[in-house]
Structure formats: structure tokens, C-alpha cells
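Removed: one protein chain of the complex. Kept in place: all other protein chains.
In order of appearance the chains are A, B and C, and numbering begins at 1 in each one.
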Amino acid sequence: MGVLTKNGGSRSEGWLLSTILIVAISLTLAPVLRLFVEGVTDQGAVGLSLAGEVLRQPSTLSALTHSLVTAGFGTLVSVVLGSAFAFLVALTDLRAKAALVFCLMIPMMIPPQITALSWTQIMGPSSVLLKTLGLAPPLGSPQPLYSAQGIILLLGIQHMSIIFLTLRAGLRAIPQEVVEAARISGARGLRTWWQVVMPLTLPSLAAGTAITFVTALGNFGIPAMLGIPAGYATLPTLVYQKLAGMGTSVLAEVSILAMLIGAVAVTGILTQRFFQSRQRVYLVGATSRPLAIPLGAARLPVEVLLWAVVCTILVLPMFGLLATSLVPAYGVPLRLDTVTLEAWTEVLLRQPVTTRAFANSFGLAIGAAVVLMLLCLPLAWLMERNPTRLSRLFDSLLDLPYALPGVVLSIAMILLLIKLPFTDATLYGTIWIIFLAYLARFFAVMFRPVQASLKQLDPAMGEAAQSVGASLFQRLRDVIVPLSAPAAAAGAILVFLTAFNELTVSALLWSSGTETLGVVIFNLDDSGETAMASALAMTIVLVVMALMVLVQLMSRRFPKGVVPWQT
Amino acid sequence: DTITLYTSQPNADAQQTVDAFKAANPDTDVEWVRDGTTKLMARLRAEIEAGNPQPDVLLIADTVTLEGMAQDGLLTAYQSPEAANYDSALYSADGFYHSTKLITTGIVYNTGVETAPTSWNDLSDAALKGQVAMPSPLYSGAALIHLATLTGDDSLGWGYYEQLAENDARAQGGNGGTFKAVASGEKPYGMVVDFLAIRNKAEGSPVEFVFPIEGVSYVTEPVAIMSTAKNVEGAQKFVDFLLSAEGQDVVLEMGYIPARDGMGVPAGFPAREDIKLMDFDPATALKDAEANKAKFTELFGAE
Amino acid sequence: MADISLSALGKSFAGAPALHDITTTFKDGEFVALLGPSGCGKTTLLRLLAGFEMPTTGQISIGPREVAHVAGNRMVPPEDRNIGFVFQSYALWPHMNVRRNVSYPLEIRRFSKAEITAQTDQALQATGLTDYADRMPSELSGGQRQRVALARCLVSHPDAVLLDEPLANLDVALRASMQTVFTDFHKRTGATMVYVTHDQSEAMAMADRIAVMDKGRIQQFDTPQTLYERPKNRFVAEFVGRGTVVPMRGVEKSDSALHGHVLGTRIAVQSGDDLPSHVCLRPENLTISETGDLRAKVARVTYLGGKYLLETVADCGTRLLAETRARFDVGMQLGLTITTPWAFSEE
Partner (left out) sequence: MADISLSALGKSFAGAPALHDITTTFKDGEFVALLGPSGCGKTTLLRLLAGFEMPTTGQISIGPREVAHVAGNRMVPPEDRNIGFVFQSYALWPHMNVRRNVSYPLEIRRFSKAEITAQTDQALQATGLTDYADRMPSELSGGQRQRVALARCLVSHPDAVLLDEPLANLDVALRASMQTVFTDFHKRTGATMVYVTHDQSEAMAMADRIAVMDKGRIQQFDTPQTLYERPKNRFVAEFVGRGTVVPMRGVEKSDSALHGHVLGTRIAVQSGDDLPSHVCLRPENLTISETGDLRAKVARVTYLGGKYLLETVADCGTRLLAETRARFDVGMQLGLTITTPWAFSEE
């Protein structure tokens, strides 16, 4: 006899849920818990006095405000850009959609500090572009990007792919007939979109927005490059500033600030959930044909506009990056006689660390994407079907490792894993500590889109499989997973792209032989080798594009909707 | 026989140092980790907190940090026989740490400007309002020492910084950011560490480096042995090597001013006698660190 | 092997009861139809049987096994019940083609490759889908989708099959052939079949017994003939066979025959009760004759194919349905004779 579950669940579901849940909790929440302990113990004694002190500092408050402002408005920019693209690509008869989608993935691929770097290069007084156009501001003029607005803009651009990918996966699930029903009722273009499509994609949009907000909140690269010169500190840069100090209680102070960031992130997630819990919509059946509402005369202007945006947010920074990689030293103007491939040959051919870093980062990114997919798909499904108190708690906390600044998470990983209990072995110094850190960090990136899509999956799909006797595993493998494949693929691609370039987590965890691409780029840049850093960043973009082409070639072997740039 | 080294030298420099040491001591292997000072210290703090610090030897930016560690009992004293060849200001009297090179902070400017500054005071001139950048002591250890040195100087003092603040000088980020601001012309004048400017200039960056007449502040990339070192003997060998003439030649080759007396300077630098070092005491600087930062924050409003 | 017994079974959704206190048994190998108005709880009952939903009260046993017991907090999950289910909304898997949709239950049961192909082919053949085997569900018409759902359910060998309006979207000819498929399947496997339908003629044609449901309760559970000819109460009388229920007075028993006053005329009735209070008038109880005692006026004429359904209003205002091969026009007066209708008592 089975145990009772809420809806026709089964004993195996309960068992599997607890198992995966425990794995997931130890992966994601253990480091956070360790950090928390660090924050509330001061020299061995438990106490909140330090926490109170840190939280009362005016710098904390202002950094908190700055974080909220930049992450909030940055998310808004991402939502506007990302969703505009997603809706237009998914719902209308635009041409060359595949190319457009392809290009939209690129902002995600450039490490944030490189994005910031390339933008400052094209915007400032020494901008090669502006100089060529004769628009360069005089020496000594302020760099317009060194401001809250600059941070917001770049955060927005950097993270629009997240919105785009999650939303597009959601849009694929809308039954065509539901939209047709609105049109036949007389609803025209925008109205159909606003009153029918939009509410049905709200779960995906909300999930995407939540991840974007959390990502923006924890972003260090952009506020560091743009905010520090402007004296505009956000919580992650404040954390960095604390670390640069020399006091003995830095770790405790840093943990407290990290907890503050975590609290903001969790509040954000809970707000999103509050608004979403009020509506639950099942999409009965799945779409057959992609929607293609004709834009009519507006098509050409819209296409021109979209490509213009793509050019600005993509081609310009890429151009800046390329220009920097081709000059011998920083600040040298790019002219025919100054062009050199020295940086490229040095970084690609002579430095063995580059190859090693490529191998490490690739392995880590693929591994994290695969393991997280295997973990998140069943977990999200089971949590959706048999909510327990523990799973609900986990649901509200699982974004924490993603929200914390990467440096802080890696400190937590060191604290947690430097000495494994009961053995002499240590993971510290091996690639596994980075891998575990990645699993913890990108859990939310994988989990949220999958969760959003499963929430809308018609329960009859699983029930039909149950009724023919399919076990839990078979149901997941044959029905649930393929049906949520577009969302899972979106999540996996996001995990891969972010992990491939990741810097802040691996920064403290790497050691000789386990360097990641982010670390190599950072070290090059930090040692003044800006040209080489740019060359390597360009190489990453090219490699990822090559990978995408490869995926495109194999796309026929994947379930429908998995390759996001396919229509 | 292996020692573990944590260093904040740039990658190529660290490699060169280790290679030279291994050539001199073939039976000692060196495992080394290189990273920015801040990250390296964060990592070390976490390791210490978890009770399992990895390194035997530290070779990192500044004496103030190491003075702090020494006071916390994290370092082992070692009186290196080579210390005799060094100015006594360059190592801890108890032998907790020994300086290995001199990295000075002077003035850098973009060659696109009309007037070349010669003294620190030129930067506080009202004519340069809004055109000066410098690293923030909140982010950079070298900058904190620079601040401590200049404010400790009788002729400059806090009044100098007050003037800078009035002049809208920007004090943000580290040396790298400051240098980029100058090289890109965004802020044509700046205070920055010597080698960054001199090396980039050699490669064509439109900048010029000036040793101001009042003198320069300096950090010294000191070397120290952890109290938890597992291979103390090897660590001592490493310290001795760095301080030896042979080790200091490597420093020179890398383009820094060696700390050891009578070593000469790299290309592009004025003669060692012409470089005036300003007075500096790590212990005082450590004691005043928090107060200095607070006062600085008050002046420049940076947080 | 698969008697299904329900005892005190109830189900509420967020407090609103959809099923009340259902106690009954579907016998092993029986073909049961559930008939009832929209929203009366038919689908809910099937879902409870399949295990997709936990009952709010009561218990369910399939054969000797108790599969759901609210008080004991026990529940056997659907996949362990060996029950086939055809969903009202089909619930085809959109990512599998027709063949795979149908063969999937066999794959799960680990049949050999050859056997899977053979049985799938046969099921596709029986449902007339052979030509569509490689299509995706989204490329099928409504009726074709419904047939895929049928084929999927029938391809395996469940102990019991639950069908939720499985023929709703099929035309008469196809329904007939599908009904044959069902009865053949039923004969071959001996599975207990529970069949929800909105169509009485379908229920009567196929089922051994019919459970007429209303507002979450079973009103009468009997063979088609009994249900039609001897309804227990007003609801069943009116719902099955479109009867009109009218009160009867002055009931007298003489010999084995009952007589009473109905709509002002005295007629012979049949009944199971000694003192019935109402009679059920169906088209076949009414004969049109110029001399009929009951005068009525034609209110609406509906063509049924070869014959007409007349909706007539008697002088007292009661609506009565009669069938005729001849055409009448709306407004015409006619006489009706009532022949031995069924009578029952109702409080």
C-alpha cells in the first residue's frame, strides 16, 4: 500500500523527491549556511553585535540603495529589450529570425567586465570609434558610463538574453487556438498580445525577471568597472572593498553583507511568487505550429529597428574588443601601422594556460549544465506535484547562492570544503571545488525556467502515462522531460554560457592547472595585458558561436523547441 | 621537498621568480598561486578561518598587510643573513617580513596635455580641476600606503588631500583603472605606480611618468613565512634567495627597482640616488589605517 | 479478477462537493455506462477510480485490493492499478507521433519489438489510423485524435478500462465501428469497462448496466431495459428517453392491472409500486389519432430523418413528445392516446 500524497502521486515520487531534495539542499544551501554561521560568530562567540554594526554603517545603506536601483532598473531594461525581442520573434512573421536569435545570445557570452571594458572604450575620450567619427569628447571629459545610468544600461544589455531565452521557451507552449480565439473575437495585434499572450507567458516572464534581478544584484564586473571610478558602490563592490581592507573580522563583515544581498534577492523572489501564486493556468495541449501574426507594413521598420538594436548592443562592443586586441598597448590608436596580431598569437599559441583554461571551462560549463539538468527536471516536477513544507522552503531559498557575490560564495566553499569530515582528503585545489561551486551557483538559473514551464504543463500528460503503467522514471524520461525540453534547454544554455565565462567564483578557487577562462582573462587584464585579455575574450565569443553552429547542424536530433534559434 | 607560495606579482613575473629560484635550488619544488592582493588575502583569510592555510611563503604587495598578520601571530620570524645589505626601513626588525623591491607611486600624465607636472603640489593646482585621478585607499593597499606617506609628510599633510578633494580629483578603484583613465585621456593626470606607466610607455601608450620633487611613496613586495608553514626550511631558502644579489637581479630584469643596496635600476628609471623615497613606517600606517580611510572617505565622499 | 467496489465515496473540490457518498459495485467483466447531465461528476468518478485524485471520503477496492482508503490514508498510485484511461481531452503526447503514442504502453510493459509492432499495427488498423501512423497529433483532425486516444488505451491489456466520452467527436458510422471495437475488446479481454457518455443510445446499445448520475449521486443503476422501461424517479424518467413526467391521481388496482387519472383521462399503467404518484410519458406511449382522448397542439416539429418529432402542448399546458412519419405543421390540433405508461411513486 502506498503512502498518501496530494494528487495521485506515488510512494516512489515521495522517495525520489526527498532524495533529490536532500542532494539539492546540500549542494546549494550548505555553503550559504556556513557563511551565515561565519557572520554571526565573532571570534568564536555567537553574537549579532557585528551584524548590527555593519548594517548601521552609512556605506551599507547607500550600497544597498545603489544595488536596488541598479539591479531594479537594469532588470527593467533587460525585460523591455529581451521581451520585445522574444515576443516579436515568437509571434510575428519577421524574417531571418534564426539570425536574430543567434545574435541575441551573444551579450551573455561576453564576461561582464569585458562588456564594461569594451563599452568604456567606445564611449570615452579615447574612443577609436568616436575619434574616427570626430565626435570624441575633449581630454578630461567625464566618461558618461561611469554613472548609475551607465551601470543600469550595461546590466540591462548584459542580461537581456536571460529574459529572451526563458520567455521564448514559455511562448512556445501557448496553444495556437487560444490566440486564434482572441483574434476571431476581434482583438487586434497589441490587444491580443496584452490580454491573451502576455498573461499566459507571465509565469515564464516572471521567472526570467526574477533570475535577471538576482543576476543583476550579484553582478560584480559591471559595477566594479563603471561604479568604482564614479564612487558609486553597490553591495558586491562594497564586499570587495571590505575584502581589500585589512581588519581581522573581514570575513564576518563580508558574510553579513552577503546575507544582506541574499535577503534582498529572496525578498524579490517571494514578491514574484506572491503575485504569481494568485493565478495558475494550465495550457491544455501543446502548440502545433508556431504563431506568425503578420506585421504587414510595419514589418520592415520593425526589422530595421531590431537589427539596429542588435548592432548597437552587439557589434559596437565587439568592435571595441577587437580594436583593443589589435593594438600593442592600451591607448594606442588603431591605425594600419599600429595593427598587430601579437596579442592573439601570444595568448592563443604561446600561453599553454589558454588551452588548459579552455578545457577546464568547457568541461565545467558542460558538466554543470548536464548535472543541473538531470537534477532540476525531476526535482521541479516533483516539487510541483507534491509540495512539502521543506520543498517550499527550499523553493524560496534556492536563489541564494546565485545572488551572493561570487567571491563570497567561493569563500563559503573554501570554508566548507577545505577539510572534508572524517578524511584527510580535500577538494580544495582540485577542479571539483569549482564544479561544486558552479552547481550551487547556477542551480537557480536552471531550475527557474524549468519550474515555470512545468507549472503550466497540462497534468493530463503525466496522468495519461501513469494510466498506461509508466513508472515515475519512465514518465519523466518519456513525457515530462521532452515536454519541458525547450525550457530545460534555455536553462542549460544559460548555465553553459554563464559558466563558460565565469570569473568571480573561480577567482578564489582556482589553482595551478585548474584555471578557468574568466581567471585567465582577469589575470591578463590585471597584469596590464589588456590587449591579450581582449583577444582571449574575442576568441571565447568565436568559440561559442562555433559551438552554436555545431548545435544547429545537429538540431534535427533534438526534440522540437530545444534549439532556441530555430523556428 | 616542496614549498607553497602565494604571490600577487603579475603572472610572468611570478613565473620568472619561481624559475630562478628553482634553478638555484634544484631540489626544492615550488607550488605557487598568483592572484590580486585582495583576492589572495580573501582566500588566505578563508583558509585560516577554516584552520587549514595552504602557503608556506607569502610574497605580496605591502608591508602594512604583513605587519598586521605579524601582529596577529600568523607569521614566523626569520632573520635572514642577507638583511645586512638592506636599509633597515625595508624589513621588520623581528624578521617577520623582508622587502624585495621598490614600487613607487609617482605622477603620470597623458602626453596630450600642455603642461607637465613636476611636483605633487602641481596636481592640486586649480587649473587641473576635474582632471586628476588616483587610486582609492579603500581598494588598493599601495594607495593606502601612498595616503599614509603623503599625509605623514610635513609639507603636504591632510591639507594637500583637502585641496585635491576641492579640485574634484577622482579617487576610485585601483592602479589599473587610474592608469587607463590617464592613458585614455579621460583624466589626463594621475598618481600611479611606476612600472605600470613606464612599461606601457615603452610599448607606445601616450603617457609620461614623473618622479615628483618631494619624493615618492613606495611599496616593497615583502616576503614572509607563515607561522603554519609546513616546510620552514624550504621557505627560508626561498627568502634568502629573493634577498640575495642573484634574486635581486631577477627583480631588476623584470623591470622593478631592487630593494637591495647597490643594484642599479631598470631602463626608463632615473638613477637610484635620484629617486627620493619619502618616510614611511608600517606599524604606524597599520595603526592609522582605519582612521585614514575614514578621513579619506569623508573628504572624497567615496563609499 | 477486477470487481470494482466503491463505498461511501465522496469528493469535494475546495469544499464544493462533486461526488456524494457513492456506494456500488461494478462487477468483474461488466460493461458499465455512466450517464448523466454535464457536470454531474462522471469524470470525477473516473478520475477517482484511476487514482489521479484522492477521494475526500470513502474507499475504493479493485478486486481484493483496496486502492484508496481515506480513513486509512492509503492510496495505490495510478501506474500500479493496471487501468486503462481515455481522457475527455484526449491527452495525447504532443511530442510523439501517432504510432509512438499508441505503442508507448507496450514499451512500458516491455513487450518484444516484434510484438509491439504487431499489436500497434493492429490497434491502428482497428481505429482506421494506419495511414496516419507517422503524423504528429497536431496534424490530426479532432476525430482522428480521439481515435489515437482510443487505440492507446486498448492496445495494452488492462484489468479495467475507463473511458471518458470516447466517441464524442465521431460520426455515426465510425461510432458504430468503434463500438464494435469496444465490444470485441471487451469480449476478448474480459476487462471491466466503465464508459462515460452523454449519448443514451450509445449507453443502451453497449452497456450491461447503466448508472444514471445527477448532482454527484447515482440515481439508478440498472440494465438499459429496466432503466428505460421502469425508471425509479422523476429525474431518470425525464433524463432517459426524454420522458415527460405528469402526476397521476385516483389510482386503483384491479386484478393485476393498475388504473389511474392522467391528464384528465383514465388509463392503464404499469408500475412496481402499489400506489404510484406519477407516470412517465414517452413518444412510444403516445399514439396520434383523430379520436384520441387527449387534445394537443403542435408546438414544434423536428425532422429526425424519415420521421418527425412533434413537440405538442396539451390543453392543460403539459408538453408531450410524439413521433410520426407523416408531416404535421406547427399549430395543428391533434388527438393523442396514451398506452400503458410506466408509473412510479415520488414524494
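The definition used in the following text is that contacts are C-beta pairs under 8 Å (C-beta built on N, C-alpha and C of every residue); 3 or more make two chains touch, one makes a residue touch a chain.
Values in this document were obtained by computation on a predicted structure and should not be read as measured data.
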Fill in the blank from the handout: Answer for the absent chain's shown contacts is A, C
Problem - Touch with the omitted chain, as defined above, among C:A205, C:A268 or C:V313 - result: C:A205
Completion exercise
Among C:R147, C:R209 or C:K232, contact with the omitted chain is made only by C:R147
Problem - Contacts of chain A with the absent chain, listed as residue ranges - result: 175, 177-178, 180-188, 191-192, 195-196, 199-200, 202, 279-285, 294
Completion exercise
Residue positions on chain C contacting the omitted chain are 13, 35-39, 42-44, 88-89, 139-144, 146-147, 164-165, 168-176, 198-201, 204-205, 224-225, 228-229, 238-242, 282-284, 302-307, 309, 325
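The rule is simple: only the chains that are shown with their structure count from here on.
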Handout entry: Topology of the chain contact graph, where touching chains are joined (line, ring, star, complete, other)
Key = line
Handout entry: Chain centre separation (chain A, chain C; CA means) in Å
Key = 54
Problem - Chain centre separation in whole Å, for chain C relative to chain B (CA means) - result: 90
Exercise for the section: Provide the C-alpha centroid distance between chain A and chain B, rounded to the nearest whole angstrom. Expected result: 36
